[in-house]
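With one protein chain held back, the other chains of the complex are shown just where they sit.
Here is chain A:
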Amino acid sequence: MADNLPTEFDVVIIGTGLPESILAAACSRSGHRVLHVDSRSYYGGNWASFSFSGLLSWLKEYQQNGDTEEETAAAWQDLIHETEEAIALCKKDETIQHTEVFCYASQNSGDSVHEIGALQKNASSVASSTFTEPLPSAELPEERHSYVTNNEMPAKHASESDSKISVEEGDVEESPEKEKYCGDKTCIHPGSDGDKVENKPIVDDDNNQLKRNVITYHQMVQESRRFNIDLVSKLLYSQGSLIDLLIKSNVSHYAEFKNVTRILAFREGKVEQVPCSRADVFNSKELTMVEKRVLMKFLTFCLDYEQHPGEYQDFQQCLFSEFLKTKKLTPNLQHFILHSIAMTSESSCTTLDGLKATKNFLQCLGRFGNTPFLFPLYGQGEIPQCFCRMCAVFGGIYCLRHTIQCLVVDKESRRCKAVIDRFGQRINADYFIVEDSYLNKETCSDVQYKQISRAVLITDQSILKADSDQQISILIVPPVEPGASSVRVIELCSSTMTCMKDTYLVHLTCESSKTAREDLESVVKKLFTPLTETEVDKEELRKPSLLWALYFNMRDSSGVSRSSYCGLPCNVYVCSGPDSGLGSEHAVKLAETMFQEIFPSEEFCPPPPNPEDIIFDGDDKQADAPGTHTTTVANLESPEESKKLESPLQS
């Protein structure tokens, strides 16, 4: 099939991470012919999300990474003309290191676990033997699409999560309601619910004293698909550039979001909720009246701090933490503002930066809810796929598992002319966008990378129990020693569609100083206890139990400047992998600047024409004849319509 790939494109994009996907959408939207390839079998690169078993196979891949055979260079070297030279691309992904897995959940029914895991893996690999299959989501209806139609849907949940698109395609069966869909799935894989009931007695036998419904490893593997585990843990600032881009480009229609429900702080060994909005402050039981006033006063000041230079001028060069001390704020309020609202470092952030960060946080409040953040349902990995989908809608062509062997550079003009894929096919284009991890060692010899330390935990309860167990929380744990990096903890509940019922998915992120486990284990220990050590008596006071934990380091190429790469032709652009920041502002900015460099005169991701608008025009013309009734109906609908457009993300 790959032989049939067209050979002429305007832009070839290698890698399906967020900045590459945004660029793909932007280029395709502007009418350029885009080929978007990834050597991996899934979308998103290091921005991807995995099911539980998907993550296990991803880990396996990295553990076996060493023994990928060196392919013969000869295969493609022959295809290089005399006037050309080749820049080989890297086949080994070296961005992930120090992976360590700990399983605390009972693995008793180990045999069957293996079987099911293997089964699923087989299923996925069978299904994705065509290159078109996105992610190991084998049984989804999109299977029957082939990339030749140019209309395939990369977003793996596209059909359920976006009824609009399905309606456009006129295929109602394709958009079953989520619950229904899940229900179907339970039927296909007997055992999720029924099995759980059967399992319980077994668990009870093993740990006689436990009354709680303890999740076993077996169950996690069986319910693997309930998990959507992100490799990068980010949120969307509700006034941030990614949200703006999603809305502007209509890509938001392909995704659904949930508001983060709580901002938490970790102080004096305890997790507490941070009141940040007016309603939060009003409702807070923890703050005294005076604290409420002082906090509100300070936050109100931060909202337009530029108007009151007298308040902070003398402190401009001081640390933000010092400035806070002069504001009559009690220590807990100082902690809340410094770590949970401004999310800045105690020992390095200046007053001005702190005020700016606080203002940014406050401005994001209230747009979609009571906290400034949104989280995409089914995980952060949805976002790059949504952009890919937009690219495909406008004619972009997608190939996963499609390795590009080398870039072909014209010796004379020093421009890249083409790429050669793993079948030896030569694909010509004007511009080439390559994700950093594909570049070979020589190209990157001068590059200094940072590292991100990550932990992914599956736990049995929330770090702060509340009335509702469906909370999405973000917690910043400040470093013990000043100067070290603080740890960002994001806890997701099952209604975010990222973990199975009765579990929580917890992501920890910080800038690395050592390996991920060394960086993060102390925080994990503060917040959680391994399941095996759980004390049974103090049900009320106990910390959440760890069921499963993964640590890994991810390379952070976000700070690398273009000039540090040696020998790259000017029409080859490099996208960095994920950065350690909370928002995706870096990726959006990168994509936008790059797009403007390549196509300086074109608009970046303009809103696509609304198909309904076109139909409406036609309707209006006809409506004149039959009378006023239809216009009345149109009028009645219009307020709703506009509301949808204004806030398409409201969940």
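Going forward, a residue touches a chain if its C-beta (ideal position, glycine included) is under 8 Å from a C-beta of that chain, and two chains touch if they have at least 3 such contacts; residues count from 1.
By our rule, contacts and distances are computed from a predicted model.
UniProt lists the omitted chain of the complex under the protein name "Geranylgeranyl transferase type-2 subunit alpha" (options: "Histidine-containing phosphotransfer protein", "Cytochrome c oxidase subunit 6B1", "Geranylgeranyl transferase type-2 subunit alpha" or "Delta(3)-Delta(2)-enoyl-CoA isomerase"). Note on the undisplayed chain: of the listed residues A:60, A:92 or A:297, the one touching it is A:297. Residue-wise, the contact with the chain that is not shown comes from A:278, picked out of A:278, A:325, A:367 or A:422.
The chain not shown here touches chain A at positions 278-279, 281-283, 289-290, 292-294, 296-297, 628-629, 632, 635-636, 639-640.
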